[in-house]
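Worksheet for the structure shown next.
Complex shown without one protein chain; remaining protein chains in place.
Let's look at subunit A:
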Amino acid sequence: MAELTMAQAINQALMQTMAQDDTVILLGEDIGRNGGVFRVTKDLFEQFGEDRVVDTPLSESAILGSAVGLAMNGLHPVAEIQFLGFICSGFHQIITQAARLRSRSLGHFTVPLVIRAPYGGGIGAPELHSDSLETFFVHSPGLKVVVPSRPFDAKGLLFSAIADPDPVIFLEPMPLYRAFREEVPSEVYFEPLGKARVVHEGMNLTVIYWGSPGAWIIPTVLSVEKATGSTIEVIDVRTLSPLDEETIIASVTKTGRVLVVHEAVRTAGVGAEIISRIMAEAFYRMEAPPMRVCGYDTPYPVAQLEREWLPNSARVERTLRMLLEY
């Protein structure tokens, strides 16, 4: 087993899938000779050639719409949108087309398509490069939405996403591409879609997150545990749609307190959905009101303010203490 970054783990998953299955093709802007702006598709062009690693025109709607067509006729396209914010230029092809084709054709046409996009804040990028737009896709029946927060999951979830018979939005937290390495099996393995992972067990409070907070949430939780003597369970949701309600409810039923952490703006974020389900299923077990630490309800801020604007260790620590004392 080698220690890989998330960017390397994703690259390896693409390399191995494409070697096994010649119906898998990649398309996107600057993904071929350039290997992608984050080098996630590095070496694939050289390995598989220009018919399977396709540099497209700068044309999000044509990338996504033609990927729908490729998928309709039995290929397994993996489309890259260079930054999630740019997906808005082709948004309708996902929401009104890819998500609905199975249903409107009664299963006659299907769209086994993966749309990969770097997303999330914290890297000092220009405007529209840092937005967390996952709610749009979760709110659209017919799509699956996956967010890995570590290299091992990124590889195993990507295999599952490509094998899935339906469209999958695969969101890659940019700050985690090279934040750390971990051991990643060299072989093919499948992490199931729709399954959350309990990354740290505890009895007094449940923290639920996805994506970038994965880089710092555990040290924050450990320091609060140490200071308060409480134990805190931490769940990485990994798949936002379908949501693993079972794991979430089991944990909160046990702990009676919950904090949801996400980078997306708070109002109508996926945290609201999670909390609503908790209140429906674990109402009588709650010891404190459910809380959220999220992006504020503003357009994503300028680079100088993003660290304060984003959920961070200090904001989470404050809220954890408040919940434990409630």
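Methods note: contacts are C-beta pairs under 8 Å (C-beta built on N, C-alpha and C of every residue); 3 or more make two chains touch, one makes a residue touch a chain; residues count from 1.
As a working rule, contacts and distances are computed from a predicted model.
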item	value
From "Fe-S cluster scaffold complex subunit SufC", "Carbohydrate ABC transporter permease", "Heme exporter protein C" or "2-oxoisovalerate dehydrogenase subunit alpha", the hidden chain's UniProt protein name	"2-oxoisovalerate dehydrogenase subunit alpha"
Which residue of A:V68, A:L84, A:I248 or A:V265 touches the chain not shown here	A:V68
Residue, one of A:Q93, A:S132 or A:S230, that touches the chain absent here	A:Q93
Residue of A:P165, A:P219 or A:P299 in touch with the missing chain, whole complex considered	A:P165
Interface residues of subunit A (partner: the chain not displayed)	25, 51, 56-57, 59, 61-62, 64-75, 77, 89, 92-93, 96-97, 101-110, 141-142, 144, 164-166, 194, 242-243, 245-246
